[in-house]
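A quick write-up on the structure given underneath.
With one protein chain withheld, the remaining protein chains of the complex are depicted in position.
Just so it is clear, A, B and C label the chains in written order, and each chain counts residues from 1 on its own.
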Amino acid sequence: MNRKAILAAVLAAAMLTGMTGCGGNTGSSTADSSAAGDSAASEAADSAQNELPEVMPDDDFETDSAEPAESSDSEAPQDTPADAGSIAFDYVLNGTAIVVGEEAAPVLEKLGEAESVFEAPSCAFTGSSYYYTYGGVQVVTYPDEHDQSLNRLYEVDLNDSSAATNEGIKVGDSYDDLIAKYGTPTQETPAYASYQTEGKAVRFFLNGDSIKQIVYTIVM
Amino acid sequence: MAKNKVLIAGLAMTLTAGAVLAAYQRLVQPKYMSDVVEGNLIADYYSSGMDHDVLFVGDCECYENFSPVTLWRNYGISSAIRGSAQQLIWQSYYLLEDTLRYEKPKVVVFNVLSMKYGEPQNEAYNRMSIEGMRWSSSKIGNIRASMTDEESALSYVFPVLRYHSRWSELTSDDLKYYFGAEPNFFSGYYLRADVKPAQKVPNPTPLTDYAFSDTCWDYLGRMMQLCAENNIQLVLIKAPSLYPFWYDEWDRQITDYAEKYHLPYVNFLNDDKLEATGIDFETDTYDGGLHLNVYGAEKLADWFGGYLKDRYDLQDRSQEPVLQAEWNDICARYDAEIERQLKNLEQYGNVKGEA
Amino acid sequence: MNEIRETIIGILQDLHEDVDFENETRLIDGKILDSFDIVTLISELSNEFDVTIRADKIVPENFNSADALANMIAELEDE
Partner (left out) sequence: MLFTDSLFIFGLILLFFVYFLIPQKFRWMLLLAASIAFYAYSGWTNLLYIGATAATTFFVTKRIEKMAAAAKDAVSAHKSEWSRDEKKAFKEAEKKKRRRWLILLLVFNFGMLAVIKYGAFTMNNLNGIIGWFGERGTLPVPNFLLPMGISFYLFQTMGYAIDVYREKYPCEKNFARLALFVSFFPQLIQGPISRYDDLAKGLYAGNGFDAERVQLGVQRILWGYFKKVALADRILPAVTLLISDPEQYQGMYALLGMLYYTLQLYADFTGGIDITIGIGQVLGIPVTENFQRPFFSKNITEYWRRWHITLGTWFKDYLFYPVSVAQPMLKLSKWSREKLGKNIGKYLPVYVSTIAVWFVTGLWHGAAWNFIVWGLLNAVIILISERCTPLYNKFHKKCAWSNSRPYDGFMAIRTTLMMGCLRMFDCYRDVPLTFKMFGTMFTMWNVQIFTDGSLMKLKLTAADYGVLIAGTLILFTASMLGRKGSVRKRVWERSRVLSCCLTVVLLLTVLIFGAYGIGYDSSQFIYNQF
């Protein structure tokens, strides 16, 4: 067999190792999920790959396992302490879930007329923060980073015992009630107990043994 | 090609490119004359006589809450404010350092609110606080300390690298003020004559950590040392702005620090001070309690002038001809501005006079 | 020598009828033959003359005209 062919065969063989499965995909074939290979994008600028940032749709066929469902509507208070997964991080005020980080306008509309509104314009620019009070609940918004006219929800404060969290804890309850309902906090100091999830947190500020204020807030 | 011909050609090309770019840079640099005026505050100082006994350094709680004209009229004290929007503490320090190149005030007043910002905040405010400065080691220090990670030092040295794409947003202002901005301020004071009574200030939302960052303490210490070296009296104040909240935990830290280093610390939010200064949040603020208007600023300046005069033998320099000339001009513009704003208020309902 | 040349011209004629291969001297440089024609030509030539034409032989000097091709074949045969 002419040795010359080896040169070509070797070249081609080194490349063809991935050839075994054909492109046409059967259901479970993960032929396209070349995660590592793809993300370590070849620097071949011809495909200008390194210019296309990693925002490319992940071409993996398996759908990710569903995120732990964020139960936004109120649950019946359970006895067993809720693990972080099932704590409601979006406070519900007369039927409307206030999801921090989301656009404020639609939520504020549903909440209806606020008792008082405090506007805090920024030092020099057009955007402002707003404080809406609904009885014992105070909702705080902030101007979107890139679009000044768009306001986003930043925080919900429960300032008196008239409002309770979805898990049934309210201002004035004791620290032990809190631990009974919420379990061990993610972060804790004598002044506050904080339960945190990705990008959000609910904080219980303590005055000695009892809760003096409850704050749902964004975590940057 | 003879060697020198090449050099001449090379030089000619670089010079022409440089000249065109410099002219273009001036065109696209923001003029801060219409919507956001605070951008010219820093540069404004250099057009003054630079002879002041009292110097305010700080953010909008300085340049909107004290009227230097009142200090001059009531006490003959020549004062200036070197402040800019959300001026951070190291920016105040470097501005003080820069000012000491030109003059030696007797008293420096620093508003402590900016202690709450421990690291660089955002590019837009940095630009307004730094670009007005004349080139000096202070400006370089200021840039290095304030740059957020998306900024490049080069774009401060050549602002055209930053503003080059503003050709699509040019307005008449860019041409009108091409050769320089009109004086808009009164020795660093930003005047507002409209009134908007204070709203019910919402409850302060508690923080998880009240401690100021080490950077802030470090720069406060350097500011104190700089004043000591030039035997200048440093006075710490907290202006009477109802928002952003000034937490008691913060106040305690500043009070302890002041006691430790024997520095005077005046918190205008305390009831006794509010009473003494006579500040009334129904009439003395133009944005619902965040900043004082001209009436509040005059009250505050009047009280504070007395406070400073008793303690730090500030002379009445109102008879010095040079100062007199400079301040007469400032006072004239000051009164004219109040009148103009009041006329606009009646006609348009806002001070800017826009329909 | 020239019956090699005749067969070569015969093969070339199959590839492109409208080219005067007799005295055309810029087959490659003039982009008359492209890489496809070259490969087909080689497989024909090695079939006809039982010579092995290696890749390093594929240079314009050897392929620019029928004569050049003939010389190459002759060389390979008596190597």
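The definition used in the following text is that a residue touches a chain if its C-beta (ideal position, glycine included) is under 8 Å from a C-beta of that chain, and two chains touch if they have at least 3 such contacts.
These figures come from a predicted structure and were not determined experimentally.
One chain is left out of this view; which of C:Val19, C:Ile32 or C:Ile58 touches it in the full complex?
Selected residue, touching the omitted chain: C:Ile58.
Based on the whole complex, identify which of B:Ser34, B:Ser47, B:Ser137 or B:Ser152 touches the chain you can't see.
The one listed residue touching the chain not shown is B:Ser152.
Per the definition of touch given earlier, which of B:Val160, B:Val201, B:Met224 or B:Leu263 contacts the omitted chain?
B:Val160
Where does subunit C touch the missing chain, residue by residue?
Output for subunit C: 34-36, 38-40, 42-44, 46-47, 52-56, 58, 79.
Residue by residue, what part of subunit B touches the chain that was omitted?
Considering the whole complex, subunit B reaches the absent chain at 1, 5-6, 9, 12-13, 16-17, 20-21, 24, 86, 121-125, 150-152, 154-155, 160-169.
FYI, only the chains that are shown with their structure count from here on.
Using the average of all C-alpha atoms in each chain as its centre, how far is it in Å between subunit A and subunit B?
About 38 Å, centre to centre.
Where on subunit B does subunit A make contact in their complex?
Those in contact with subunit A are residues 35-36, 38-39, 59-60, 85-86, 124-125, 128, 199-203, 205-206, 208, 243-244, 287-288, 290.
Would you tell me which residues of subunit A are touching subunit B in their complex?
116-126, 131, 133, 138, 140, 155, 157, 159, 187, 189, 191-192, 194, 203, 205, 213, 215, 217
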